[in-house]
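Note that one protein chain is taken out, while the other chains of the complex remain in position.
Our next item is subunit A:
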Amino acid sequence: MLLTWKRALIACCVFGMLGTVVLVSGVVPVKASSGHWQITRWFLNFASDRSVSFHSRGTQPPEDSGLMDARLGAEIYKTNCRFCHGLPGQEQPPVAKGMTPTPPRLDRSLLEKEPRELHYIIQHGIKFAGMPAWPVPTRSDEIWPVVAYLRQALEENREAFDAERSENDLAALAKLPVLQACVDCHGVDGVSRAGKQVPHLTGQAEGYLRLSLLAFRSSERNSGVMMPVCHALTDQEIDALSKHYHETVSTNLPASLEAEVADHATIERGRELAMNGDRGRKIPSCQKCHGPDAENRRDEYPNLAGQSKWYLQRQLELFQKRVRGGAQTARLMHPIADKLSEQERSDLATFYASLQTPDERPEK
């Protein structure tokens, strides 16, 4: 039989019609229970590995190794990843196992991937596979701790960091069980237990804590770490947590390492700007809204004294890039952050981090 244009066309039409009939009839199963064929699985994995390797070129891990805090990564992993992947090196949980493709066991074979590739996978997720993207695309900085944790956990065959619970902790948890969701990062007393990316909450203004938690819950404040944590909190829980951290004033804030190392001149430059502002550059004084010793400071305004330097500096950058979000009052910060140079952000953050004494914490 000769292949002519006419016959080819007729064949195409017949196949097309058959295809439509099959599609409309619904006989093709979409069920996940049967899994993929071996060849489909191989093909998908190969395609996704190639794609990740290609697209993650140019992503660099941060120079500051303190931002690869495995301790924080472990806690983020617990809230964001564990219910699909299980702990690294272990079996997946039964529900996730029913997915097609199944969330892979994160085992040592993952160490073959570059950190940048892991970062890329966690930031963007994997299409058609059920691996979700990071909750906020603009906060990819929050992913590095997770990468650090995965690598460390797999290298050291370590499942998780043991949560150290003192008697004090247990007593507080018994009184306010929902604290369970916070202690491993923020501690019971509001002092960070997971490095400088986690802000201290100890003695923070109650109104500010409440508005911040509400803003995380409604996705008005962007953080791939805090948004999932707050998603399930009820209004009552938010009130109780805000009250708890406001009232728990810890006197043993760890001296922020960076502030200690900072030279006197940096702190003084920060102090001058924070206390007096700069008329020529139209920068208002921070002190009137953030303390120390602000008269009658509004409960919705955060106290900054003793906060982690890295955290403060990062928040100022996020304000400037308009990716932080926050409560409605956060708009007050945008024009202010726009005027600060990198040097000034660092000076100001160092100054506030250097305020350690309890009397520089908010007045009651």
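By definition in this document, contacts are C-beta pairs under 8 Å (C-beta built on N, C-alpha and C of every residue); 3 or more make two chains touch, one makes a residue touch a chain; residues count from 1.
Everything that follows uses one rule, which is that contacts and distances are computed from a predicted model.
Engineer: Have a look at "Formate dehydrogenase subunit alpha", "ABC transporter permease", "ribonucleoside-diphosphate reductase" or "Cytochrome aa3 subunit 2" and point out the UniProt protein name belonging to the hidden chain.
Structural biologist: "Cytochrome aa3 subunit 2"
Engineer: Pick from A:Leu87, A:Cys289 or A:Leu304: which residue touches the chain that isn't shown?
Structural biologist: For the chain that is not drawn, the touching residue is A:Cys289.
Engineer: Suppose we count only contacts with the excluded chain; which residues of subunit A make the list?
Structural biologist: Residues touching the hidden chain, for subunit A, are 276-277, 279-280, 282-289, 294-298, 300-301, 327-329, 331-332, 335.
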